[in-house]
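One protein chain is absent from this view; the other protein chains keep their places.
Presenting chain A:
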Amino acid sequence: MFEQSIATLAKKLRNKDISSVELTRLFLARIAKLDPQLNSFITVSEQRALEQAAVADTLLQSGKGTSLTGIPVAHKDLFCTEGTLTTCGSKMLHNFIPPYESTVTSRIQQAGAVMLGKTNMDEFAMGSSNENSFYGAVKNPWNLDMVPGGSSGGSAAAVAAGLAVAATGTDTGGSIRQPASFCGITGLKPTYGRVSRFGMIAYASSLDQGGPMAKSAEDCAHLMQAMAGFDEKDSTSADKPTDDYLANLSAPLTGLKIGLPKEYFGNGLDPKVADVIMSAVKEFEELGATVKEISLPNLQLSIPSYYVIAPSEASSNLSRFDGVRFGHRCDNPQDLLDMYMRSRAEGFGTEVQKRIMVGTYALSEGYYDAYYLKAQKIRRLIKEDFVKALEEVDVIMGPVAPTTAFGLGSKTNDPVAMYLEDIYTLSVNLAGIPAMSVPAGFADGMPVGLQIMGNYFAEAKLLNVAHQYQQHTDWHLQTPNMAKGA
């Protein structure tokens, strides 16, 4: 039951082969049994889940609801959920129960989905391995000694292990795609502005974007139907109608023009990963697509640009965590400055403190032009590279990450190696275009994700391309052994 698609489960719910309460109990039991090995959930909201499931069953009884009605899902713990602890993976918010609901979770709830709980993540979404969580590292279901990727590592691990049908994630520099790749699931980072950021705790506002993480492109499309769309509460959300993400999934790929950027296949790419990607490309050729080499010349600059812009915005976004109104406050503050300094020193982990320092430095007087302004100029160049490339091709393909999942603790002392993990994903956020990670095979027993990048607001196209691939391959249907035990 746990490995079935949203469409199949929705049909079973509608046919009363199973009730939402039964389905929800099944997933809650799986979480109770398997998650001690994975640590993918920070909070399991059993009561809320069963209440929502009961409501869903009533709706289904009367033949109402959507394809998500009664489907158990999990949310990354940076979406504010009314009445449910929302920690952002941080000690700073270890006691934060929001009095409001994020737009994303609210829309998914309105579509009838059941919230199982809140998933683990790198603290404030800063990380590529999910080792930066106050609540402990998440393990990769394919190999418990490996990282699941980050920052949405909890969501990726939970979906891969069948602890939730699907999950939400957020992607600031690859945080949906890289864990999806490492855990062998399908993830979509939509165009910046397609999904509302209201109620999503900000890391880097100009780059953050929420999106679906699920077993297949089709499941992602079901979630996008609910998540996407203009929100007047988010000034950066796009006031533009959404596509029907399910309607064109089956369109044939004949004539599809695929671009392979040569910069994505150079030094640093694990040859075994490259082999997997190239076989996937071959599969697309067999489906009628044509392939050409393209160039995204400023790819290398995306790392320095990102690691100035994101920390700069973060240094400002995280100023509100000051111990005054909510979250962690130090014991017995002597005065205001003492309260600020100790609350923040105690509440934030090392990586968060590091990025706040970097961002504060980059924005300070006399350095602004050299760092922040220059990074913004590079950002425009990167965007132009994509715009130009996407005039020639329909989609761009390449690896999501240079390697498969790496060992827990293997890169924690080498921040530069950790930052290089993001080389293929950062530029997409800087440009604001949508991109997916789609399971494309294995290297040394660990999943490899194919990255598919598209033009602005071309989510429906990406989902169609991924879905067609998944109709002809079964990489996305593989289940890790640990998940089969329950």
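Quick note on the criterion: a residue touches a chain if its C-beta (ideal position, glycine included) is under 8 Å from a C-beta of that chain, and two chains touch if they have at least 3 such contacts; residues count from 1.
We take it that contacts and distances are computed from a predicted model.
Engineer: Given the choices "Multicomponent Na+:H+ antiporter subunit G", "Sulfur carrier protein ThiS", "Aspartyl/glutamyl-tRNA(Asn/Gln) amidotransferase subunit B" or "Energy-coupling factor transport system permease protein", state the protein name listed in UniProt for the chain not shown.
Structural biologist: The chain we cannot see is recorded in UniProt as "Aspartyl/glutamyl-tRNA(Asn/Gln) amidotransferase subunit B".
Engineer: Just name the one of A:Leu13, A:Leu28, A:Ala49 or A:Cys80 that touches the chain not displayed here.
Structural biologist: Reading the full complex, the residue touching the unseen chain is A:Cys80.
Engineer: Of the listed residues A:Thr66, A:Thr360, A:Thr412 or A:Thr479, which contacts the missing chain in the full complex?
Structural biologist: Result: among the candidates, A:Thr360 touches the missing chain.
Engineer: Out of A:Ala53, A:Ile71 or A:Leu93, which touches the unshown chain?
Structural biologist: A:Leu93
Engineer: Any idea which of A:Tyr340, A:Tyr419 or A:Phe442 touches the chain not displayed?
Structural biologist: Selected residue, touching the omitted chain: A:Tyr340.
Engineer: Check the options A:Glu22, A:Glu283, A:Asp322 or A:Glu346 and report the residue that touches the missing chain.
Structural biologist: Spelled out, the listed residue whose C-beta touches the missing chain is A:Asp322.
Engineer: Touching the absent chain: which residues on chain A qualify?
Structural biologist: On the side of chain A, residues 78-80, 86, 88, 93, 96, 98-100, 102, 197-202, 204-206, 232-236, 312-313, 315-316, 318-322, 324-326, 336, 340, 360, 363-365, 368, 372 touch the unshown chain.
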